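I have a structure I would like to understand better, so I am pasting it below and will then ask my questions one at a time.
Missing here is one protein chain; the remaining ones are kept as they sit in the complex.
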Amino acid sequence: MQLNVGCQILFESHDQTPVILMLRPRSGSGQWIMREEYQLSPHVPVVEYADGYGNLCQRITIPQGAFQVRTSAVVDAPDKIDVEPNAHFVPVPELPDSVLQFILPSRYCEADRLGDLALEIAGNANPGYEQVEAIRQWIQQNIEYAYGTSNASTSAVETADRRVGVCRDFTHLGIALCRSLNIPTRMVVGYLYELKPMDLHAWFEAYVGDRWYTFDATQEQPRGNRVTIAYGRDAADVALVTQFAAMDLVEMQVWVTPAG
Amino acid sequence: MQLNVGCQILFESHDQTPVILMLRPRSGSGQWIMREEYQLSPHVPVVEYADGYGNLCQRITIPQGAFQVRTSAVVDAPDKIDVEPNAHFVPVPELPDSVLQFILPSRYCEADRLGDLALEIAGNANPGYEQVEAIRQWIQQNIEYAYGTSNASTSAVETADRRVGVCRDFTHLGIALCRSLNIPTRMVVGYLYELKPMDLHAWFEAYVGDRWYTFDATQEQPRGNRVTIAYGRDAADVALVTQFAAMDLVEMQVWVTPAG
Amino acid sequence: MQLNVGCQILFESHDQTPVILMLRPRSGSGQWIMREEYQLSPHVPVVEYADGYGNLCQRITIPQGAFQVRTSAVVDAPDKIDVEPNAHFVPVPELPDSVLQFILPSRYCEADRLGDLALEIAGNANPGYEQVEAIRQWIQQNIEYAYGTSNASTSAVETADRRVGVCRDFTHLGIALCRSLNIPTRMVVGYLYELKPMDLHAWFEAYVGDRWYTFDATQEQPRGNRVTIAYGRDAADVALVTQFAAMDLVEMQVWVTPAG
Partner (left out) sequence: MQLNVGCQILFESHDQTPVILMLRPRSGSGQWIMREEYQLSPHVPVVEYADGYGNLCQRITIPQGAFQVRTSAVVDAPDKIDVEPNAHFVPVPELPDSVLQFILPSRYCEADRLGDLALEIAGNANPGYEQVEAIRQWIQQNIEYAYGTSNASTSAVETADRRVGVCRDFTHLGIALCRSLNIPTRMVVGYLYELKPMDLHAWFEAYVGDRWYTFDATQEQPRGNRVTIAYGRDAADVALVTQFAAMDLVEMQVWVTPAG
């Protein structure tokens, strides 16, 4: 389905603040960017580069005072995500070199500490897709979705303990549990059509069978119409805004509507 | 200056034709893409990837019949290019690893065969920027600009011999001559404001002092307001359209106008 | 000084165990590998690849039973490390793209949680090299070096709390503290001549002035004669042995002696 997606963020900065933004979706094998717009008010010089995952990053210095970022795109995205219960577990020796990094623990996904919980949840499932799906369902049913219960330092171990969080926490927990079973798993940030309430969103992808599959522990059913902005190991890699000084995010609007 | 740039290409294909397009400019340190649009009619699936130089490439299969590609962008580009006669020659041992590939000969730039001509042209210039500028001026004054005199197989040695060609040939010759003096040089394709007649354009960049500088052998004076689409060793790397079967380019329009 | 370095590791595996080894040092700008040897007994097929940091990784499947890995090298390494108290802090907007990833928090280096401690330790030092040195000295003087006090899951926050650990913990804490000050910092694993007791070692590098400098919080004085095996964000990236099933490391010998 063709989607209008976008966000508008208003910052208030007390001083010059270096920032890395990750707000420009790229065309890939799963989505096609038909139109795109990126506005900074006031306009400041930008350097854009691709990070190690291929995400486009915008380096700017936000001046003192009010500063607005507005990005929007018209994107052709798949209506459905692929669901493939038969996708088997890939033994580590057969994994492509490039996905090995996604089995390792990372800042917010302490896979090395969650092996017991993963076995408890998915120990009886068929190795591969069904294990990931068991983990996804367990999170969806056992973690309470609530704003203001976690922060930028909250990690998977803490979420497993407190059983509450937001999409970012659900995702970190799903990733950590899958990795503890040696399933490569990565974080995705982007837009989801009809997300309630509307916001920027996070979910995860697991490598089973011979490719990446999409999983979203915040949703009851598999849902398509997703627009990916960035991939990475966890939120340390794919923060939409990484700021290197104090600065307030005053207001943010996000929209995803049918195009045309 | 903020520029509206774009092109519209009409193909007529006798059969299904695999194609790689390179028609999406990227933001970088020198330019900022404020808005962008990319349309294929009829719409076909696209896979986009970044090549080894970071250029965004669109892989499609053009169906039988008429097919139109239309891309446009609003770009903030520098009004002027930097001119720095004091930028010195960088001895090979001090060059960054990443630019070494741009000293080597390539398909259309037989640097290994043009050393004598390069010395004749630039032998008395100060090593570095001034050598490149001497080469650029020599080409501008000694090669005749004429359409229909060269083709997709024409290389620098042939252009040096025939003394006639188009922007692509001027660029290949400039690159080959500079490389024969061990100056890293790369090809750029993109848009130039007020180019006459308007078309997609090619020029080159040479690494002297401690950075890349822009040179255009088709122009008398240094001119800014350029929008880069892609970088590479020569036209083999940065063809805007690489087609893998017979297909006709029926019509092409290119525009560069002031924005806003 | 030319050094003979090497290690011999004996594993005992109850089952086939997939493993990634990182035990082959590479020549770089700071060291030159004159001779090298890598033996697996019994011999098994190996696939070697370079990870995202350029480290050479060996993928093997260790068979059931006893298995020995023996690697050695003759390396020309600098006698001294550079000490440059005047190397200044590089503001984030001026950092090269490629080092930005080393400011972010990672699995064992929760920079986002150690900002207060970093300011307490280094708040009065000149920004840059002197801050890093203040952190290094503080760790050297305040953290007790003791085997068996930490494990593969111990992170910088825990080490800051318990004030005890081994070279890996000292390094993680140094990295996390520096990153919380927006100084890019990376982990190094390798060999150090006259380390007591002899073992594989870990230290860190910080990017100040315009390059990486070496720091070792386990040592009182700056010491050279180091051989780097791998670089990364923390121990998740640069584990010398990453194993994907239970397996015992029965015995390990490490040697570093003058060559020739």
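Every chain is named by a letter (A, B and C) in the order it is written, and numbering of its residues begins at 1.
Methods note: a contact is a pair of C-beta atoms (placed from the backbone, for glycine too) under 8 Å apart; a residue touches a chain by one contact, two chains touch by 3 or more.
No experiment lies behind these values; they were computed from the predicted model shown.
Looking at the complete complex, one finds that the omitted chain is in touch with B, C. Checked against the full complex, the candidates C:S27, C:Q64 or C:T257 give a single residue touching the omitted chain, namely C:S27.
Of the listed positions B:E36, B:D76, B:D216 or B:D237, the one in contact with the omitted chain in the full complex is B:D237.
Of the listed positions B:L100, B:A146 or B:V250, the one in contact with the omitted chain in the full complex is B:L100.
Although one chain is hidden here, its contacts on subunit B can still be listed: residues 18, 20, 47, 49, 51-52, 57, 59, 61, 91-93, 97, 100-101, 103-107, 109-110, 112-113, 152-153, 182, 236-237, 242, 244. Seen across the whole complex, the unshown chain contacts subunit C at 24, 26-29, 32-39, 43, 45-50, 54, 56, 58, 76.
The rule is short, and it goes like this: only the chains that are shown with their structure count from here on.
The set of chains touching subunit A and also touching subunit C is empty.
Subunit C has its Cα centroid 30 Å from the Cα centroid of subunit A. With centres set at the average Cα position, the gap from subunit A to subunit B is 37 Å. In this assembly, the C-alpha centroid of subunit B lies 43 Å from the C-alpha centroid of subunit C. Shown for subunit C are the residues that touch two or more other chains, of which there are none.
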